[in-house]
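Below is one structure. I have some questions about it.
Excluded from the complex is one protein chain; the other protein chains are retained at their positions.
Chain naming follows the written order as A, B, C, D, E, F and G, and within any one chain the residues start at number 1.
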Amino acid sequence: MDQEQLRNLLDQVKSGTVEIDAAMERMRHLPFEDLGFAKLDHHRALRHGMPEVIFGLGKTPEQVGELATHLLEQARNILITRADPDMAKLVCELVPDAEYFPLSGAIRVWRDRTLTGKGTIAVISAGTSDIPVAQEAQVTAEVMGNRVDSIFDIGVAGIHRLMSNRERITEARVVVVCAGMEGALPSVVGGLVSAPVIAVPTSVGYGASFHGLAALLGMLNSCASNVTVVNIDNGFGAAYVASLINRL
Amino acid sequence: MDQEQLRNLLDQVKSGTVEIDAAMERMRHLPFEDLGFAKLDHHRALRHGMPEVIFGLGKTPEQVGELATHLLEQARNILITRADPDMAKLVCELVPDAEYFPLSGAIRVWRDRTLTGKGTIAVISAGTSDIPVAQEAQVTAEVMGNRVDSIFDIGVAGIHRLMSNRERITEARVVVVCAGMEGALPSVVGGLVSAPVIAVPTSVGYGASFHGLAALLGMLNSCASNVTVVNIDNGFGAAYVASLINRL
Amino acid sequence: MDQEQLRNLLDQVKSGTVEIDAAMERMRHLPFEDLGFAKLDHHRALRHGMPEVIFGLGKTPEQVGELATHLLEQARNILITRADPDMAKLVCELVPDAEYFPLSGAIRVWRDRTLTGKGTIAVISAGTSDIPVAQEAQVTAEVMGNRVDSIFDIGVAGIHRLMSNRERITEARVVVVCAGMEGALPSVVGGLVSAPVIAVPTSVGYGASFHGLAALLGMLNSCASNVTVVNIDNGFGAAYVASLINRL
Amino acid sequence: MDQEQLRNLLDQVKSGTVEIDAAMERMRHLPFEDLGFAKLDHHRALRHGMPEVIFGLGKTPEQVGELATHLLEQARNILITRADPDMAKLVCELVPDAEYFPLSGAIRVWRDRTLTGKGTIAVISAGTSDIPVAQEAQVTAEVMGNRVDSIFDIGVAGIHRLMSNRERITEARVVVVCAGMEGALPSVVGGLVSAPVIAVPTSVGYGASFHGLAALLGMLNSCASNVTVVNIDNGFGAAYVASLINRL
Amino acid sequence: MDQEQLRNLLDQVKSGTVEIDAAMERMRHLPFEDLGFAKLDHHRALRHGMPEVIFGLGKTPEQVGELATHLLEQARNILITRADPDMAKLVCELVPDAEYFPLSGAIRVWRDRTLTGKGTIAVISAGTSDIPVAQEAQVTAEVMGNRVDSIFDIGVAGIHRLMSNRERITEARVVVVCAGMEGALPSVVGGLVSAPVIAVPTSVGYGASFHGLAALLGMLNSCASNVTVVNIDNGFGAAYVASLINRL
Amino acid sequence: MDQEQLRNLLDQVKSGTVEIDAAMERMRHLPFEDLGFAKLDHHRALRHGMPEVIFGLGKTPEQVGELATHLLEQARNILITRADPDMAKLVCELVPDAEYFPLSGAIRVWRDRTLTGKGTIAVISAGTSDIPVAQEAQVTAEVMGNRVDSIFDIGVAGIHRLMSNRERITEARVVVVCAGMEGALPSVVGGLVSAPVIAVPTSVGYGASFHGLAALLGMLNSCASNVTVVNIDNGFGAAYVASLINRL
Amino acid sequence: MDQEQLRNLLDQVKSGTVEIDAAMERMRHLPFEDLGFAKLDHHRALRHGMPEVIFGLGKTPEQVGELATHLLEQARNILITRADPDMAKLVCELVPDAEYFPLSGAIRVWRDRTLTGKGTIAVISAGTSDIPVAQEAQVTAEVMGNRVDSIFDIGVAGIHRLMSNRERITEARVVVVCAGMEGALPSVVGGLVSAPVIAVPTSVGYGASFHGLAALLGMLNSCASNVTVVNIDNGFGAAYVASLINRL
Partner (left out) sequence: MDQEQLRNLLDQVKSGTVEIDAAMERMRHLPFEDLGFAKLDHHRALRHGMPEVIFGLGKTPEQVGELATHLLEQARNILITRADPDMAKLVCELVPDAEYFPLSGAIRVWRDRTLTGKGTIAVISAGTSDIPVAQEAQVTAEVMGNRVDSIFDIGVAGIHRLMSNRERITEARVVVVCAGMEGALPSVVGGLVSAPVIAVPTSVGYGASFHGLAALLGMLNSCASNVTVVNIDNGFGAAYVASLINRL
């Protein structure tokens, strides 16, 4: 072990077996992480309570199953995103308390339900077709220790539905907004609240939506100053950042 | 003249100077518009009261001046779009009752102020930077014989400003909405009214607005079903179509 | 219920149980829609006769079937767009008078056939491959209470076919034009008529048509001033706006 | 005044001059903002200490000067972004304690220097050419009441410079990272810290940078989960969101 | 028949039954094609020998079969492009002398083998993957009455193969060049010959070929002045134009 | 000189001074063009009567002037494209019979006016703004020895103007069509004539024309089979190919 | 044979049967490659040890099998890229010592294992999803005679993993870096080493990765000066160039 190597080297310096110049020379060749790893661990500690995450897409059910059982030897919570029904079937057999969310393809093992987030994260979606992405955000934010208030299907073309949920939205400490098509909802929500808004463009739409590009560009150009943006359909990423903010 | 040519030919048929077969042969070579022109004139009649329009961009002040004075021999109203100050200076000297609108670059001679539109056209803009495009729409709609209600600077991030103008907007028979950046305003307005909404993306913005592309895509993907779209910065075109609709 | 809450509050004001200042404070926290909803209903009334619409894409046959039967408890006409044969099979079993249009994937229940549109809507398509989109427009416009004159397969490369239909086109009060590939038909039609033209780019084509982008850009740049544009393949949206205009 | 109208109406209810039903009817027609404005003010209160902001681009020096002096009658801090030297000259004459930052074009009046942010915001830039955007972020974050630690010119191709600043970066509560060209810095920083990272793509570069598009896409696809993105060159927006987060 | 209508009208003019003014009025309402059709036929006559063409993509085997048998009642040659094996099977049953070319999906009935082209059309392809498009061009050019010299698989990275075919290429009266990937072959061929070169970008490639976009842009920017371009994979169109040129 | 080198070598073979094997080895190192040049000259001879061409853009007036005078020592006709007024001034001083065409920036020395083209080339433009490109095509086609029939300003939105010029267009042996905005004119023209149509998209337009991209895509997707396309604004290239075709 | 033709001609010159002028004339018509081929062979000789390569995509298993057995009559090493399992099954039956690499779809026959590369080629990949591309690079580089050091799964968001492999990376003579998503790894690696870095963008990612475009643009804009780029997913090409460099 590297910590050991360093200690041995210092022992040798202390005992005079190794000259200081030679020690310095050898220290240059020690792997970087020997010295930096503790710091990185410290960072990881700050993230305490975060689940282990597996990105399911492109893996086989067997790979996902093995990874999941392996991680559960140490972690209490795990989250698998973009899983298909075959993965879900296998994981749920291996891990009986795993939940599967078919719309979003999320699988969750949620054993430690401590709330580490200080407030509520609102997860809002514009249309019913955006719910899969919003569900990924909701499931993620919950397993990361947050109270989540999900408010689905309040698009900008029916502004009264949005307005009648204003109270709930303004009570959130962080807001995640998922919208496809023109992607206008984050701007409207951003104007109503003073909390940070994380906008998730979805690939919902057809034709000139260009698989979410229209929504993405719209959100990047939001006239509301409290809006930041993540990748198309990245409900996980939005909830991850929202969780970090909610712990502050 | 072609009408004359046809009449002469028929005279010759009647008098037997020309055989029917020969006449049919010759008629095939008559210019198309001899027969179609009247119909097209009829169409133009339907457009009665529409001003003559000059697209200023790329012309010299002299060309615009000459065109304007020439058209005014027959027309009572003319509209020059995308004019620069030099054009304006010359036209206003030549035509003392011409008005210049520096923001939009429109020049208007408005002698026949008959209202041919049946209701009001609302012209709405999202931000102050969108006003040049909205002004082009307003000036155009007015000179085409419409009552215009201009409501500027009611962006979606300040939804209360929009809501407090709801009455005025719902009273319009047609609505023109100009917006840059994320271009979300037409969707919100479209959800509030049952009138046709004509959306004008503007090139206002920077970075990922890509000179109006973000707003354009947003509007094409509007979740409000009563929205149609014109080219970026095309306030004139939106007002032109709105005028046609308002006459129905 | 919120109307009830407001009435109770006013009762308390009247009886002196609640002070006016306290009442005003509490009214600020009443949900928005309590006061605004009537107005929105009024808007919906303006849209009287419009069918209820279900966007089929991405839903299961069961979901669509349930929605359809539910809506038919109150509505006389319903329209389902982008339905697949399985949906159609189930809906037609549940609702025997439902019609299925396989080309466009539209399903229609058309019980109230009152004409609410004042004139005819012409629905024109450029090529045979554009017919699915044109059919969606036609079916939509009909169920929304309009006489529809469908003129299919009159592309710009065979201008004589277009010209020989000129009479029918000029008689329409609103014109919907569906075209893929270069998308040139709306410009030519726009030059022939004085009615508003709603252009629908279709995804018909290959290579540099980029799934309808070529047609979309062409239509947005139309040199005919009476043309507005909707999203690629959005026959429904074009017919919806055409219906609104035709009721004016 | 609308508050007055409501009070009068309640007086009439109390005195019995107006029936409750009639009162409810009339309340529906009160402008929306009468009731909603207080709530919005409340939101604004949450934003207490935020400066008034003027977007300079496209305005004249006179307009900016007038706006600035007008706002300073009520606000203690103002921020003008994207100002040119002429604006700066005029504003500095009108407001002697205004500071001008030529690189970013920011003008700042910073009278209330209360720290409202709980921790430090790190503002990092990749190359010297990114400093204008980073400066806009720094100036914004400071005037919004935050301690700012600016670490400029630590690009990913010289990873040792980044690593030697790791301590400072990990101490920040929120991190803003500005980078042009390939826009890789936020991913590397995101992997080092557990704080939220707000990435600002800059338009720095040439050729296939496509005015910041390369950096924007890179950041949206960051493999670090704690990264969100704002528009190209939008240093202001990043600092605004960072300020909101830092107050939580 | 319309020719008949016109003759009757002229008869009535001659006999005095119809006044000249009335005749002129009625002639305005005659369908456009009555007068223009002969001319169009004349054009079609210029195209004498051209086969009837069916675009197979998106049609059912039955539709294609019916169209083919119908057209063969009048035409001696027909060409079906983008046909799949099912279409081919059915057509070959219905029309025993039909040839099927599986690579390109072309089906050809070639009964009239008169050479109407004055010289040879060279059809060149860059790589083996481009052969389907080149085959479509070859089959088309042959059935349109041209001698075709097909020279496949002579890409620019093996310039000696191109150079050793220089003689054959320079003997052609028109040259069609099909190339995917970087699409450089038309420029090199264009520099070797003085004949018109029609470039066909193919969708061959992966990654940054973007389905033929790279080749398309390359060909449009060719530094050889004798190159024009058709749509991606449009071997038919290139051969059609080449045939028109080869008849001149 | 290389021809000389080869002759010497053969002399040495004949005299036995050099062995055949050695001669073959040395011949491999002779420059390529020694053997190929004659053939290439032959090609150039086929292009007999073509002018020498200078692309003015990016050169200094002095460079252009020197090139022009140098070329005129051997050539009778020269064409300079994309020249600015300063170039024109200098060239016209150096070459008194040079003509300058300010709209297109073409400069022409046209001493040999032999007609080498067999028929007429029609050069058509859609709008007045397209004339500069059309003029470049016209000037080029003329100096290359063709009769040119220029028909400007016949856009598709005024189809009657196009139809009334049908005779002239159908008489052309090759047609060049220049159009910006939606670029629809080549399709309509292509449907009217049986001659090859060379389409030139122009950068005329704004907003979603994207500097000619809309027109370019439209033309590449033309539903008329006799249309090929050149680069945006490339009037020269279109006329060059038209000239080659017109000589066949 | 052409070499023979030339020898015969020289024989005739030597014997006086053919005049020198006539010989020179005939030599002009000898196929180009007769004289150039040796040189090209010489080039190929420089590439000695390179395997024969078959691009599997789009071929049938039978075609690939036949090509492979044919090439193995002369070559000792062959590489088949982008092969599917059916191809692999057939080839492995025909060539028992063939290896199949399912992740990348490579099939390799590696009989001559001479090391022709002077140093080590490091093949680095950012994430596990990039391994297929990296594997293609590794398999290619090995069969081309290089020692390969594969270092997988060291993305920039976990910089310590990269740093702890710094020694291995800096020992490489050429470095191939495969990365999807934001494509930042080549910049970081480029900054650590002084060897040439060949960057391979992969299509790994979703949403705004646009099938590898984000990674491609990022790599083209790398702030490290020692980075060049190949096409998306082109592991083969990167390894091919790396092999050429490693032989220098």
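Just so we're on the same page, a contact is a pair of C-beta atoms (placed from the backbone, for glycine too) under 8 Å apart; a residue touches a chain by one contact, two chains touch by 3 or more.
Fair warning: this is a prediction, and the values are worked out from it, not measured in the lab.
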item	value
Residue among A:11, A:97 or A:167 that touches the chain left out of view	A:11
Candidates E:125, E:150, E:187 or E:228 - the one touching the absent chain	E:187
Residue touching the undisplayed chain, where the options are F:87, F:139, F:232 or F:248	F:232
Option touching the unshown chain, where G:20, G:67 or G:241 are the choices	G:241
Touch residues of chain D, complete complex, unshown partner	129, 160-161, 163-164, 166-167, 206-209
Those residues of chain E which, in the complete complex, touch the missing chain	126-127, 155-159, 163, 180-184, 187-188, 190-192, 205, 207-210, 213-215, 217-224
Interface with the undisplayed chain - residues on chain A	3, 6-7, 10-11, 13-14, 16, 20, 23-24, 27-28, 30, 32, 35-36, 38-39
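As a working rule, only the chains that are shown with their structure count from here on.
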item	value
Selected interface, A-B versus A-D, where C-beta contact pairs are more numerous	A-B
Rounded Å distance between chain B and chain E, as computed from the means of their C-alpha atoms	40
Chain centre separation (chain E, chain F; CA means) in Å	25
Distance from the mean Cα position of chain F to that of chain C, given in whole angstrom	49
Residues of chain G touching at least two other chains	32, 36, 163, 207-209, 213
